[in-house]
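One structure coming up, written as structure tokens, with questions to follow.
A single protein chain has been omitted from the complex, and every remaining protein chain is retained in its original position.
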Amino acid sequence: MKIDHTQPLEYSTQQNQLNIFGFWIFLGAEIMLFATLFTAYFIMENRTGNGPTGPEIFEIGPVLFETFILLTSSFTIGLAVHAMRIGRKKAMLAFLGVTLLLGVAFLSAEINEFVHYYHVGATYQTSGFTAALLTTLGTHGGHVTLGFFWGVCILIQVMKDGINARTANKSFIFSLYWHFLDVVWIFIFSFIYLKGLM
Amino acid sequence: MEFFERFAVPNPNPAIYASMVAIVVVSLAIIIGLTYFKKWGYLWREWLTTVDHKKIGMMYLISALLMLFRGGVDALMLRAQLSMPDNKLLDPQHYNEVFSTHGIVMIIFMAMPFIFAFMNLIVPLQIGARDVAFPRLNAISFWLFAAGAMLFNISFVIGGSPDAGWTSYFPLAGTEFSESVGTNYYMIAIQISGIGSLMTGINMITTILKMRAPGMTLMKMPMFTWASFMACVIIIFAFPVLTIALLMGTTDRLFATNFFTTTNGGMDMLWANFFWVWGHPEVYILILPAFGIYSEVISTFSGRNLYGYKSMVGSMVIISLLSFLVWTHHFFTMGQGALTNSIFSISTMAIAVPTGVKIFNWLLTMWKGKIRFTVPMLYSVGFIPLFTIGGVTGVMLAMSAADYQYHNTMFLVAHFHNTIIPGVVFAMLAGLTYYWPKMFGFMLNERIGKWGFWFLSIGFVLAFFPMYITGLNGQARRMYTYSEATGFGPLNFVAFIGAGLMAIAFCLIVYNIFYSIKHSPRNVGDDPWNARSLEWATHNPVPEYNFARTPHVASSEAFWDAKKHGHELFKGEIEEIHMPNYSGVPFIMGVIFFICGFSFVFSLWIPAIVSLIGIFACMVLRSFEKDDGRLISVEEIKATESKFESAEEIKTAVSTYGGANS
Amino acid sequence: MKELFPVKQVGGYLFSLVLTIVALIVYFMDFSFPVAMTILLVTAFVQAAVQLVLFMHAGETEDGTAIYTNVLYGIIIAMVTIIGSLLIFVWDM
């Protein structure tokens, strides 16, 4: 592997550059994935059948909590990448750890939210609306879950091997993924919850 | 016993039992053969674990040909059933299963791997790269495709085939009206291979944008690379829609959600919408690489550079955008207002403009050229008028008010076969013949190839042109029979004869492969067609590292420049080459995906969860793996190169094959 | 400690918090549908842009153009799909 030292570590080999670029293309596909879910949601929004409607089941408190958590985790993963770039392994690990913890907090809040929906009669099978809502939230939540395990793998590798071309590349790509999930959440927050509650 | 009952075929008939026996016999024959000839190790080392883009391409190619036969046999059964009024060859249930699988197999498991085969084989060579950007991912893509294809193909012997059409409109495809697991197979098999397609799309875009040879700017890429690039752009934005639609369909069927049901707020139209949001771009995913192959072939055999390179590129970019703006024309009759229909009608017709530009550019490429009628060129020449007819009938269908009369009729069936067969299938056969020496180092027989072409073209015209007429006479598509009074009989019989001729053509093509393996001369050299673009600047068959030295490029016809204008393609000394390592993980992942998919089809939750965990385990394993690939030494490269060069010297006396004959 | 918290990141974070609060206004105030939607659209897209440019460093390499084109293309097609579907099923049915 040829390492080009004029570049930041995560870009320092040809393969590293390819990985980052390829991941961006993947994110392009992810935009469309979530756009499809949003399309379904917007069309199904009022097709509640005999089930409850959005405004009846949404609660602003937990949603704000989730939003704040995810925003902050997006901030901390940014700090982790910054720490990585200035070569501060411990700080990077700390920020990465905080990010993952916030991820867990977000997930538990979301699971709590789903349990709440279940109790108020908005299950997966209730109506077109609940199916679209839970699939959209669930797909995002699934991404976060996957991201959590991915992040743990990276955390272990950075601990073991330190910051090198390989781990830096992985961490950077992971940060892209995590930021992207935050962007998706912003849209969920605005166009599912706030639009439903306004 | 009760557990096994679910795997029984719900609508058995002798043909299905015969197929079961045939499948078992063939599988046994393969296993015994591999053991007897001690080829298991070879198979594993050279093919199942390969990450070489050329071998993956060949595997795609073989799969596509196999699937072409599966789909072709389905087609023959359909035409035979309709050849006469009140025919009793197939009952309605089997007819429904056969046309559903015909459509899915042909689009998803024949046409897609066919284009991926050429993308894999040719794109890295055309841009002077050693491999694709993510060789391991490429192998995973292939094995996911293979898992999906296998899963889909076992449906008719285990549990029953899908029977709701390749479009699987809900609620017909819902659990209420489609009780067998057939539609589960549809949802999950396509999902798995669709994920593979998406990965290929990402892989190819990265390869094309980041791994081009020095000097090759975007506007100096060969046309097939441009076409593949635009097709992959469509892939990455279209396939996620399919992923979600299939996910929703799966949950509707397996978990009783209400996306596409008719109660509790479900909306059956939403499936049709998503299906076509993916489905329409999909046809451009198929046709753009085909256009790319025609561009290469026509330019090579006209002995001229491609006319209007810039407008060719521009038209493809526009097509890729427009392809996402037209999906509603598949359901003009669904009750939306005249305004919506008008918008989508105009956007659909607009696609005719860039497509027309391409047709005229090909014609102008022949202008002042020196046309050699080889088999690939024959296919291209046949393509132009036939595809034009397909295209203009497309414009007719795009007129939404008139579409109320064409929709769901044989006119529509005739139209899309008229674009896909001369458009995609002809291109793939042209590409197969054209790139055969690139893959294997010998040529396919021209004489048999030409017979194949004529049978195919005439068969095609006979098979599909009558459908335009019966469609306008009121024959709806997907009817398993019709009465004599309708008067559809004679023309349908003509169509059956046409289908028979096409079947003969495909047999000839396969016979040609076997014939050529036995009889074709092996010393065809590196440039058997007097070609123009970079992929011909290396040896036939291509060594694993593609190019011994990185080529330097100054135009879209780098090889022609080197041959005619003294352009120096290869500068400097041979250096050691970095190549990726082979890996068994992609194959294993494919197997696990197959098991996972199968478990989902039959709602076997424990194996489903176990195999899902297996998939994640593979991903974690990959994350921790440290694999920097391997290096090929300079001596090894030199040894390989000199072998090719000595072969080249023997050959110089032999005249260029496929030269100015005919 | 200070070098671990660069102005760009902290500023971006604060800005997105502000945007979230602005978006939240539609919950507390009684806007008409078009006004509220405009607020939501603006805040959401600005916030997405903040993430993209400040946090994800989309434009930092020579591939910046390709990356932005990719994202833009994705957004355009996403909007077309959403608006087209709404047109078919809600606005012009």
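So that you can tell them apart, the chains are marked A, B and C in the order they are listed, and the count of residues begins at 1 in each.
Everything below uses one rule, namely that contacts are C-beta pairs under 8 Å (C-beta built on N, C-alpha and C of every residue); 3 or more make two chains touch, one makes a residue touch a chain.
What we mean here is this: contacts and distances are computed from a predicted model.
K.L.:
Please identify the absent chain by the protein name in its UniProt record; candidates are "Quinol oxidase subunit 2", "ABC-type branched-subunit amino acid transport system ATPase component", "Proton-conducting membrane transporter" or "Ion-translocating oxidoreductase complex subunit E".
P.N.:
Of "Quinol oxidase subunit 2", "ABC-type branched-subunit amino acid transport system ATPase component", "Proton-conducting membrane transporter" or "Ion-translocating oxidoreductase complex subunit E", the absent chain's UniProt record names it "Quinol oxidase subunit 2".
K.L.:
Of the listed residues B:399, B:548 or B:569, which contacts the missing chain in the full complex?
P.N.:
Answering carefully, the residue with contact to the hidden chain is B:399.
K.L.:
Out of B:22, B:43, B:256 or B:363, point to the residue that touches the absent chain in the complete complex.
P.N.:
Of all options in B:22, B:43, B:256 or B:363, contact with the hidden chain holds for B:363.
K.L.:
In the complete complex, the non-displayed chain touches which residues of chain B?
P.N.:
Output for chain B: 92-93, 96, 163-165, 169, 171-172, 177, 262, 265-269, 272, 302-305, 307-311, 331, 333-335, 337-338, 341-342, 345-346, 349-350, 352-353, 356-357, 359-361, 363-364, 366-373, 381-382, 384-386, 388-389, 392-393, 395-396, 398-405, 407-409, 454, 457-458, 461, 465, 468-469, 472-474, 476-482, 487, 660, 662.
Basically, only the chains that are shown with their structure count from here on.
K.L.:
Which chain pair is joined by more contacting C-beta pairs, B-C or A-C?
P.N.:
Output for the comparison: A-C.
K.L.:
When the C-alpha atoms of chain B and chain C are each averaged to a single point, how far apart are the two points in Å?
P.N.:
Here chain B and chain C have centroids separated by 37 Å.
K.L.:
Where the centres are mean C-alpha positions, what is the separation of chain A from chain C, in Å?
P.N.:
15
K.L.:
Provide the list of chain C residues touching at least two other chains, using ranges where the numbers run on.
P.N.:
Within chain C, residues 63, 66, 73-74, 77, 81, 85, 89 contact more than one other chain.
K.L.:
By residue number and range, which residues of chain A touch two or more other chains?
P.N.:
Residues 17, 21, 25, 28-29, 32, 36, 39, 43 of chain A each touch two or more of the other chains.
K.L.:
Sort out for me which residues of chain C touch chain A in the complex.
P.N.:
Against chain A, the touching part of chain C is residues 3-6, 9-10, 12-13, 16-17, 20, 23-24, 26-27, 31, 36-37, 40-41, 43-44, 47-48, 51-52, 54-56, 58, 61, 63, 66-67, 70-71, 73-75, 77-79, 81-82, 85-86, 89-90.
K.L.:
Considering the complex alone, what residue numbers of chain A touch chain C?
P.N.:
The contact residues of chain A facing chain C are 11, 17, 20-21, 24-25, 27-29, 31-32, 34-36, 38-39, 42-43, 60, 64, 67-68, 71-72, 74-75, 78-79, 82-83, 86, 88, 91, 175-176, 179-180, 182-183, 186-187, 189-191, 194-195, 197-198.
K.L.:
Could you please specify the touching residues of chain B with respect to chain A in the complex?
P.N.:
The contact residues of chain B facing chain A are 133-134, 198, 201-203, 205-206, 209-211, 236-241, 243-245, 247-248, 251, 255-259, 261, 263-267, 270, 274, 277, 578, 616, 620, 623-624, 626, 628-629.
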